[in-house]
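Of the protein chains in this complex, all but one are displayed in their positions.
Every chain is named by a letter (A, B and C) in the order it is written, and numbering of its residues begins at 1.
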Amino acid sequence: MKYITSINGREYRIEIVDEHHILIDGRTQHVDFVSISGQPIYSLILDGRSYESFVYETEEGWQVLMRGRQYVMTVEDEREKRLRMAGGRGAAESNEFHLKAPMPGLVVSVPVQEGQAVTKGQVLVILESMKMQNELKSPRAGTVVRVRVKPGDTVEQRQTLLSVQ
Amino acid sequence: MKYITSINGREYRIEIVDEHHILIDGRTQHVDFVSISGQPIYSLILDGRSYESFVYETEEGWQVLMRGRQYVMTVEDEREKRLRMAGGRGAAESNEFHLKAPMPGLVVSVPVQEGQAVTKGQVLVILESMKMQNELKSPRAGTVVRVRVKPGDTVEQRQTLLSVQ
Amino acid sequence: MVTKVLIANRGEIAIRIIRACRELGIETVAVYSEVDRQALHVRYADKAYFLGPAPSRDSYLRIDKLIDIARKSGADAIHPGYGFLAEREEFAQACADAGITFIGPKPSAIAAMGDKAVARATVSKAGVPVVPGTEDVGNLSDNELLAIAPKIGFPLLIKATAGGGGKGMREVRSLEEMPTLLAAARREAEAAFGDGNVYLEKLVEGARHIEFQILADAYGNVIHLGERDCSLQRRHQKLVEETPSPIMDEDLRQRMGAVAVKAAQAVEYLNAGTIEFLVDKDKNFYFLEMNTRLQVEHPITEMVTGIDIVKEQIRIARGRPLSYRQEDIKLTGASIECRINAEDPYNGFLPSTGRITQMIIPTGPGVRVDTGVFAGSEITPYYDPLIAKLIVWGETRAQAILRMRRALEEYRIVGVRTNIPFHQSLMDSTRFLAGQYDTRFVEERFAMTDPEEDKEYLPEIAAIIGTLVAHQQTQRSAQIVRRGARDTSNWKWLGRWERLQR
Partner (left out) sequence: MVTKVLIANRGEIAIRIIRACRELGIETVAVYSEVDRQALHVRYADKAYFLGPAPSRDSYLRIDKLIDIARKSGADAIHPGYGFLAEREEFAQACADAGITFIGPKPSAIAAMGDKAVARATVSKAGVPVVPGTEDVGNLSDNELLAIAPKIGFPLLIKATAGGGGKGMREVRSLEEMPTLLAAARREAEAAFGDGNVYLEKLVEGARHIEFQILADAYGNVIHLGERDCSLQRRHQKLVEETPSPIMDEDLRQRMGAVAVKAAQAVEYLNAGTIEFLVDKDKNFYFLEMNTRLQVEHPITEMVTGIDIVKEQIRIARGRPLSYRQEDIKLTGASIECRINAEDPYNGFLPSTGRITQMIIPTGPGVRVDTGVFAGSEITPYYDPLIAKLIVWGETRAQAILRMRRALEEYRIVGVRTNIPFHQSLMDSTRFLAGQYDTRFVEERFAMTDPEEDKEYLPEIAAIIGTLVAHQQTQRSAQIVRRGARDTSNWKWLGRWERLQR
């Protein structure tokens, strides 16, 4: 199976040859890759070097946390990439962003309103949790739609608070 | 449900009244009893006192390990006890004892042979495991039957090595 | 007599206190809220009593219930830990009224020092230098504060009178933004401490936050155990503490220590306490506040002095004289503490909740971990995000840093995100290595390590790992699809698989 993996705009072409071999950018490497006790911690021994990392799947892509550094990447196989390229990039970006509560908490304030234009990084909701007031920010510019909460509401983890179009 | 629980010949009559109450030897006590994270560790809060123990089910009965002390007990409900009493104690004791390997290992020697009479505590098999030679002893007096291993054999955990009648 | 101690707290500090009691042969009584039934402090204590629902004000802040449980359980003393009721005069008074020893200072000292404004006035009278601010009164109205603010000058800080730990604190750059910030600070203070009073204080720029640990017995003996540098903060929450402070010299230590002792004496202080100072670039120091309780960061002082501060607290509460004189206190080596919080440094330090499914804590020489969680613990949104304190000791500061690096790298916590990567970045930063930081460093000048300058930046390895995990998931999904062939829609199965992965 061949994959194209992108980190910060740099692409790595990685082919899984068999259980113990991969081709990366044309070079063959010996890999020994296991998940530790079935947890999302992975140990990789690559040509004798030992690496361990946490791997999380998120809406933004795969997050690999290794030696204190976090790498965010997309992994696509060739078919997926062709499909995406055919569909065009614009389509994906025009999707709505749904702001979800990262943890249960109390809505302290909602400093935006429906129809308001917001910039990337602008605070959308202030949520109190763990005795702290946490600012939830917009990951991109857009227009606020469907505000579903108001100050004083108690929300569950992953509950959608509002959307940005 | 009413139980008769015996430790070292002493009987405790314990009735489970509901999720939070038991009757022990006629006294009502408030219990809060949980297994920690689904493991065989149990936390008991009994009238405000906090106890924690490991509980194992073995062929000899339940083992409760608490504050470094191990208690071995049988727990029977009233029906089971009546059945056992009707059947008589003798029947249970005449059962064969099957010596099983407590861990994988190498049989170093079998200092008994079939038909030989053995006393309680007599060494039946010497098994090497974890770089140590471990003496497996007879839990009671009887006669050796069906010796299934010989020196040099590699055995799996729980494999039956021989029986005592 | 102190023979049975009720610990009016939870988490790592409750366990810390249970340990001290157990090593002194004293019985312990734990209390717990609905979500803490399986918590370690409940499991490690001799007795345990249910307090109430998860929110603090229904459980760990319920003075009536705590006193009631102390009576019922036969506890003759209460240790408040830090946070919750630790600095509430009425709690200490309620203990006294019930004939229960409060392991801490007298209510009068808590009152004098607990109200930060009164505290500043008190020590100022005793000749201790203070930061300019509304040190005389702590219950001014918004209008009064707005009137005084320009006289103090901007930037200034709004701080909770009853507070600590940065809760109810706001920085004000101009009069215009002050009303909004005042309201926010009062609201947060009210929620955290049940007291919305605030005061103002001049913001000393480029300052270091340096505190002195104090021990005082009932016989008028007061000693200090040296300093802790707590300048590494984010949103006024301490993140890393170290001792000795990189800016300290023996002369400054003696002078600040003497002032700290004087401040404690000004309120006839009893038991363990901490005098916090701001130190400016010219090593002028100002009294900031006194914490009339055990500090989160007390272990680093224990590491360099060999003194068990919690045991010493209990001895003092028993009416014994201090085990040490000032000249017995020798500081050996260096110690650092990293506060491990359930928050994601790669996502704006947002708190992270969930169940810890696996945990490997670093151990070995010179490493101490104070924690209240284990694999199976649920991190809830009800309490603060501190899940562990990682403390190291080294013969020198450099060795302590190297040891901290290896300990951070060894730490594995699965199930919630933690700020361990932040600490790893910090331990690698040249400013930290050089000891050159102030209280604004983390927020204003620190960034997670820049990949370009980082020998540990390994994107190709990360790409391989991410690809292998994605590949494994695809393979497994395909298997499930094959197994579920009778289902007409493969996508449903994929959806289910993804849910299983959560």
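Couple of notes before you dig in:
The definition used in the following text is that contacts are C-beta pairs under 8 Å (C-beta built on N, C-alpha and C of every residue); 3 or more make two chains touch, one makes a residue touch a chain.
All values derive from a computational prediction rather than experimental measurement.
For the chain that does not appear, the touching partners among the shown chains are A, B, C. Among the residues B:Gln116, B:Asn134 or B:Gln159, only B:Asn134 touches the chain that is left out of the figure.
Summarising the interface, chain A meets the missing chain with residues 32, 34, 36-39, 43, 45, 48-50, 52. Take chain B: the residues that touch the chain left off the picture are 1, 3, 5, 7-8, 10, 12, 14, 16, 22, 24, 29, 31, 33, 36-37, 39-42, 44, 46, 51, 53-55, 57, 62-71, 73, 75, 77, 102-105, 108, 128-137, 157. Residues of chain C that touch the chain left out of view are 15-16, 19, 22-25, 40, 44, 299, 302, 306, 308, 332-333, 358-361, 363-371, 374-376, 395, 399, 402-403, 405-406, 409-410.
Simple rule for what comes next: only the chains that are shown with their structure count from here on.
The count of contacting C-beta pairs peaks for the chain pair A-C.
For chain C, the chain with the farthest CA centroid is B. Computed centre separation for the pair chain A/chain C is 31 angstrom, with centres defined by C-alpha atoms. Between the CA-based centres of chain A and chain B the separation comes to 51 Å, rounded to the whole angstrom. Each chain gets a centre from the mean of its Cα atoms; for chain B and chain C, those two points are 47 Å apart.
Across the assembly, chain B contributes no residue in contact with two or more other chains.
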